[in-house]
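Encoded as structure tokens, the structure appears first; notes follow it.
Missing here is one protein chain; the remaining ones are kept as they sit in the complex.
Which chain is which? They are A, B and C, in the order written, and residues in each are numbered from 1.
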Amino acid sequence: MGMTFSFLILAIMTLAGGVAAMTMRRLVHCALALVVSFAGLAALYLNLGAEFAGLAQLLVYVGAIAILIVFAILLTRGGEGEPEGSFSPSPAGIAGAVAALAVFAVLTWAVETSSVARAGAAVAAPQTTMREIGFALMQRYVLPLEVIALMLTAALIGAVILALREKRNEPADGTAQKQGLRA
Amino acid sequence: MLGEGIIQGLVETARNFFGSYVEKDRLTTVQYPEQRLTLPEASRNFPFLLYDGTDPEAGLRCVACQICEKECPPRCIHIEKSKDKKPDFVGKQQAYPAVFDIDVAVCMSCQICVEVCPFDAIRMDKVYELSTSDRFGGLLWTKEQLSKPNEYYQKIHPLEAAETDERREKELAEAQAKAAAAAAKAAQAANPAPGDASGNGASAAAKPTTAVHE
Amino acid sequence: MTPLAGCLLVSALLFSIGLAGALTRRSAILVLAGIELMLNAANLNFIAFWRFGAHPEFLTGLIFVIFSIAVAAAEAAVGLALILAIYRHARTSDVSEITEMKG
Partner (left out) sequence: MISAGAVDQVFVTLKDWIVFHTPAPLQTLVSIVIEVATIIVVFAALFALTTVFERKGLGRMQNRYGPNRVGPFGVFQPIADAVKSLTKEDVVPRAADHVVHYLAPLVLVGVVFLTYAVLPVGRNMTAVNLDAGVLYFFAVGAATELAVFMAGWSSHNKYSLLGAMRAIAQMISYEIPLILSSVPVIMMAGTLSMVGIVEQQARTSGGLAHWNVFTPWGLAGFILFMIAATAETNRSPFDLPEGESEIIAGYFIEYSGFKFALFFLAEYLEMFAVSGLGITLFLGGWSAPFSFLGWIPSWIWFFGKLLTLIFGFIWVRGTVPRLRMDQLMNFAWKFMLPMTLIVIFSAGLWRFLSAAVVGPMPLGGVIRWLVCALVILAPYITLARGLERGRRIEKRVYRYAE
């Protein structure tokens, strides 16, 4: 298969979105760029034949997490206030950038020298159906699935309690979104 | 039970929807430019100037007293008094408006001008299609455009017009009687030639004598 | 370059971008966004290894990504709720200004 053209385009879109999300000045712009990055990744998954993962990525990241981030930005007055400096010129900031560069260098070296990466040559795209994924989730991975469900419930309740305003005796119905509206 | 009210509402709107094709009562809209409702007699919209007879210049009732101009709340009336005078319906010499403009865009149809006019010269019209594509000249109505005959008034507001006409006839009769009495008195006081005075009696109403007398 | 190496490189780059953002940006929300990017980079690795690995029929990488997405959603919800709570308390979401542990 090689590096196909569509893969290249999607990779550039994802990376450009990521860079923009981490460098733009206004927080809402960052969030929107982040969405581009998430969507690009979802398309990459689809391109790699992982249909279910790609669509789940789209549904969860673009549909939910991006919206959550945007809500958080607006609720913390990040949407209108002073745009913060794109990169703080503090020593800590420079150190962070250097650390990231070093991590990238190490990772690239690892990928370049790894025998696995070189061996993974063109394989025919695996034909997975939704049915197989469903059976895998419900049979082989049913315990992790239940744990995840429990964790999501706990996170839901935790998020509601955290975001709930103190000193107010309102019933804790609804979810984080509802809280967001009230705040 | 939840949803009951919504179903009742849905039934009602469905009856409206299908009923509008068969029942007249469920489609009460008038298709305006083609169909028109007859306006009630009391409907009024915009002032116009009345004149008697057939000549708008000669018969114009307005004497340019400028009361309406002063009373008009949005100040949409503009009057310029004439230099010369002409006789009014009872024969008195009165000024007349050289310019009488009403700005349609400013008029708010309050009818105060009608209420204050002592000469029954201004009345409310029923026309409502006043829009025009010329927003400067087209919306400023001049005396010529505003003048309408008394017959028109009688047609659009018959009850009101009858009342006004009756009053004016009485006024005219009174004025004529007064003129006749004055003429008779003058004739009696002077008493030079009775024949001459009686010959002048009819035309006395139109002569300056009455105006001077007033 | 093999497709697997390409995927891994993109993922490494994305991870570094996320790391750089998380370390340098001062807004707590963007720090969280950087962490999300790093998580996503890891997911891309899982997908790549599943796709070009020896046994794609076992679906291990795919299922892991699905679980990872679920965990990321929970993490984002709790993390943003925390940021909101901190903002309400300290009136700022700038991580360099939130220096006190005192309540």
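Here is the rule we go by: contacts are C-beta pairs under 8 Å (C-beta built on N, C-alpha and C of every residue); 3 or more make two chains touch, one makes a residue touch a chain.
What you see is a predicted model, and the numbers here were worked out from it, not measured in a lab.
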| task | Taking the whole complex into account, name the chains on display that the unshown chain touches. | result | A, B
| Which of B:1, B:37 or B:189 touches the chain that is not shown? | B:1
| request: May I ask which residue of A:7, A:52 or A:104 touches the chain that does not appear here? | output: A:52
| request: Could you tell which one of A:28, A:99 or A:151 touches the chain left off the display? | output: A:28
| request: Would you write out the residues of chain B that touch the absent chain, in ascending order? | output: 1-3, 6, 9-10, 12-14, 16-17, 20-21, 26-29, 31
| query | Where does chain A touch the missing chain, residue by residue? | reply | 28-29, 32, 35, 39, 42, 51-52, 55-56, 58-59, 62-64, 66-67, 70-71, 74, 79, 129-131, 173-175, 177-178, 180-181
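Just so we're on the same page, only the chains that are shown with their structure count from here on.
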| query | If you count the contact pairs for each chain pair, which pair has the most? | reply | A-C
| task | Can you check how far apart chain A and chain B are, centre to centre, with Cα atoms defining each centre and the answer in Å? | result | 78
| request: Just give me the whole-number Å value for how far the CA centre of chain B lies from that of chain C. | output: 82
| field | Touch list for chain C against partner chain A, complex | value | 1-10, 12-27, 29-30, 32-34, 36-37, 40, 43-44, 47-48, 50-53, 56-57, 59, 62-63, 65-67, 69-78, 80-85, 87-88, 93-94, 96
| remark: Listed in rising order, the residues of chain A that touch chain C in the complex are 1-3, 7, 11, 14-15, 18-19, 21-23, 27, 30-31, 34, 37-38, 41, 44-45, 48-50, 52-53, 56-57, 60-61, 64-65, 68-69, 71-73, 75-76, 78, 84-85, 87-88, 90, 92-93, 95-97, 99-101, 103-104, 107-108, 111-112, 116-123, 125-126, 128, 132-133, 136-137, 141, 144-145, 148, 151-152, 154-156, 158-160, 162-163, 165, 176, 183
